[in-house]
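Sending over a structure as C-alpha cells; questions will come in a sec.
As you look at this complex, bear in mind that one protein chain is not there, while each of the others sits in place.
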Amino acid sequence: MAGATLTLDNPLFANFLFYAGVVLIKTCLMSILTARYRNKNKAYMTDEDCRALRQRTGADVKPTRNDPDVERVRGCHHNDLENVIPFVLIGLLYILTDPNPWYAKMHFRIFTVARLFHSVAYLKPLPQPSRALGWLLGYIVTLSMGVSVVMSGVM
Amino acid sequence: MAGATLTLDNPLFANFLFYAGVVLIKTCLMSILTARYRNKNKAYMTDEDCRALRQRTGADVKPTRNDPDVERVRGCHHNDLENVIPFVLIGLLYILTDPNPWYAKMHFRIFTVARLFHSVAYLKPLPQPSRALGWLLGYIVTLSMGVSVVMSGVM
Partner (left out) sequence: MAGATLTLDNPLFANFLFYAGVVLIKTCLMSILTARYRNKNKAYMTDEDCRALRQRTGADVKPTRNDPDVERVRGCHHNDLENVIPFVLIGLLYILTDPNPWYAKMHFRIFTVARLFHSVAYLKPLPQPSRALGWLLGYIVTLSMGVSVVMSGVM
C-alpha cells in the first residue's frame, strides 16, 4: 500500500491534484458565464435582481427562466455538477485503492479532455453527436474508476 | 488516531469504499435513464438534439422541458446530487474523526439501503410516504455524521 496515500510525495496524487483542480475550476467558471448572459440579456431569476437593474438603468424587466442563452449555460453547468463532482469523489477514492499509476493517469487525462470538449460542444453548440460523445467518454472513465472502487471495498 | 486513515488497511475505509462507490455509481446511472426516456419520448432539451433526430428519422420535434417521464428521472437524479454527494463528503471527513467502527458501518449501510429504496419509490412511483421515508432515513444518517464532524472540528 506504500503508494496509495493522499500526499504530494505520491506522484499519482500530484497528478490528480492538477486534473481535479482544472475540472473543478472549469465547473465554477460556468457561474461567471451565467452571470454575463443574465446581464447581457437582462434575464434575471428574482424580483430583487430586476429591481436592482431598474434602479441602475430604468429598464423594467420581469424575472424569467426561459432565456435560451442563460439556460444553455445552466444546462452545461448542471451537467458538470452531475459528472465532474462524482469524478473527483470517485477519483479520490480510486487513488486510495492503489491502482496502476499509468492506467490511473490516463483516466484523469481522458476525463479532463473529454469534459473540456463537452463544454465547447455544449456552448458553441457543435452539431450532435459531439456533445454526446464528450459526455460518454467522461462517463465511461468515471464508471471504470467506480467499479474499481466498489471491487476494492468490503461490504 | 491509529485507525483513522484513508487506506485499505483501515477496515472502516474499505467498508466506506464499497458503499460510497455504490451510491455514486447509482447516482451516475440516472444519466443513462434520462437519456433513454429522452430518446423514447423524443423529449430533447436543445435545438441541436432535435436537429440530430430529424436528420436520423425525419421526426420534427421542438425542445421541451415538460416530459413527465424525463422530469421524474431528473428529479430523482437531482435529489441524489443533493443527498449522495454530501453523504460521501461528510462520510469521508467522518472516517477521519475515528468513530466507533460498528456504528460508522451502520451509518454507511443504512444510507445506501435508504437511497436505493428512495430511487425505487421515486421512479416506480410507490405511493407516499414511501419516497419521503427513504429520503428521511438517508438524511438523518448524513446529519448524524455531520454533527460528529463539526464537533470533532476546531473553530
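As written, the chain order gives the labels A and B, with residue 1 at the start of each chain.
We take it that a residue touches a chain if its C-beta (ideal position, glycine included) is under 8 Å from a C-beta of that chain, and two chains touch if they have at least 3 such contacts.
Since the model is a prediction, treat every value here as computed from it, not as a measurement.
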Checklist outcome for this item: In the whole complex, of B:96, B:120 or B:137, the residue touching the missing chain would be B:96
Checklist entry - Which listed residue (A:16, A:94 or A:111) would be found touching the missing chain in the intact complex? => result A:16
Checklist entry - When the complex is taken as a whole, what residues of chain A touch the one chain not shown? => result 6-9, 11, 13-22, 24-25, 27-28, 31, 45-49, 51-52, 77, 81, 85, 88-89, 92
Checklist entry - Please identify, in ascending order, the residues of chain B that touch the omitted chain? => result 1, 4-6, 72, 75, 81-83, 85-86, 89-90, 92-93, 96-98, 125-129, 131, 135, 139, 142-143, 146-147, 149-150, 152-155
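Note that in this section only the chains that are shown with their structure count from here on.
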Checklist entry - Upon optimal superposition of chain A on chain B over Cα atoms, what rotation angle is obtained, reported to the nearest 5 degrees? => result 120
Item to check | Geometric centre distance via CA averages, chain B-chain A, whole Å | outcome: 17
